[in-house]
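The other protein chains are all here in position, but one chain of the complex has been omitted.
Coming up: chain A.
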Amino acid sequence: MAAVEKNLTLEAPASEEPAHRESGPFACDDKDIIKDGDLVVVFENHTSITKVKVKRGETFEHRLGTFDLDHFVGKRYGSRVQPMRNNMNQRKRARTGRASRGESGALVQVGGYATLLPLTPELWCDAVSRRTAIMFPLDNAMVVSHLHLKPGSVVVESGTGSGCLTNFLARAVAPHGRVHTFEFNKARVDAAKLDFAAAKLDDVVCCTHANVYENGFGAEVESTKADAVFLDLPAPWLALPHAVKVLRPFGRICTFSPCIEQVQRTAAKMAKLGFSSIMTLECLPREFRITKIKTTVPVVFQTEEEKAIVRRPGGSRGGANAEADDVAKGEADEDANKAAAAQRKRARPERKQRQDMRPFQTSSLETSVAAVIDQCARPMQEKEFITADRVILPFDRQKGHTGYLTFAYAPFK
């Protein structure tokens, strides 16, 4: 605790200055130690990513438990933290009706932990409270690059939605550029404004409440012109004439639509309005996981050693799902002995488990059939050799691909 206090007093004077910075809002150049008022990401795992504004004296309710935000202040980014109270234990206690033995009397922080990370637009996509359908990092990265954005560019976006893309745009055009983002749902505008303020994006992002089909992007932006326009709207073609007005000659445009019918209408309208080099892309990320799968080796294909291993009496059963766990530890090069021992462990319990599973009440016919199957199966199983191979598998559900991106150059007048 003492260390934390010291850090704080050290940190206090420098932090408040909204000094003139030549950095993007997400540049981590000055982010070493977490300060009061920082927006940090609490990363537990791929499915549990949240963001929180660090405030002294406050707590933060998390899936894992309650975090004391005082603990965050003075920690380095990339540190790991644990909650004060532990939700997992509480749940367990509720279930078993008694305190768990392990924590008897000890005043410890227990349970899982999370890592504190600086906020990036990528993490934002995971941490944001989704008010609308959002765009995912791959599409967002494509939009930023193919709109040719760089620091100083002026870009117009509609609709703001949950602000996922807005962050990517802001990161690319900061510090001197500008993102004008338009949204016609008042509640979403207000929520987005709060979000942008929390991430200190105020001097880059300007969020306006307007219906762009009807009112376009406003006289002010139209007079200063934009380098690029991005549209994620149900009917982008209705906003295209306004886009022409707001774009500088040969500026870039991109529209995002989930349905190919929308893309067709948009592309046709673009061609009509004089946009050129119209290109439609479809991008999907394929993420992989490293895992182990079990395969059975038929007796005829078994080597002599394998047969010997199968015959040998083995030890006790290992962890039930040990093979299914994703490999996170660097134990690729196990020596052969270990592997063989593990093999023995695995070969036996397999049979035991199947026997254990059988004894439910069944009709006599089913029982007899089961007995036959059992008899046929057992001798084979005794000789069965199971290999556990490390494999690389794509995830079943991939984050991303919700639509098509259509890019073009604005008319050159």
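Criterion: a residue touches a chain if its C-beta (ideal position, glycine included) is under 8 Å from a C-beta of that chain, and two chains touch if they have at least 3 such contacts; residues count from 1.
The rule is short, and it goes like this: contacts and distances are computed from a predicted model.
When the unshown chain is looked up in UniProt, the name that turns up among "Superoxide dismutase", "Ras-related protein Rab-15", "tRNA (adenine(58)-N(1))-methyltransferase non-catalytic subunit TRM6" or "DNA-directed RNA polymerases II, IV and V subunit 3-like" is "tRNA (adenine(58)-N(1))-methyltransferase non-catalytic subunit TRM6". The residue from A:Asp36, A:Glu122 or A:Glu183 that touches the chain not shown here is A:Glu122. From the options A:Ala141, A:Leu238 or A:Val297, the residue with contact to the chain not on display is A:Ala141.
Think of the hidden chain as still there; on chain A it touches residues 21-24, 26-29, 31-32, 43-46, 49, 76-80, 82, 86, 88-89, 100-104, 106-118, 120-123, 137-138, 140-142, 144-146, 148, 150-152, 168, 171-172, 174-175, 249-250, 260, 263-264, 267-268, 276-290, 326-332, 392, 404, 406, 409, 412.
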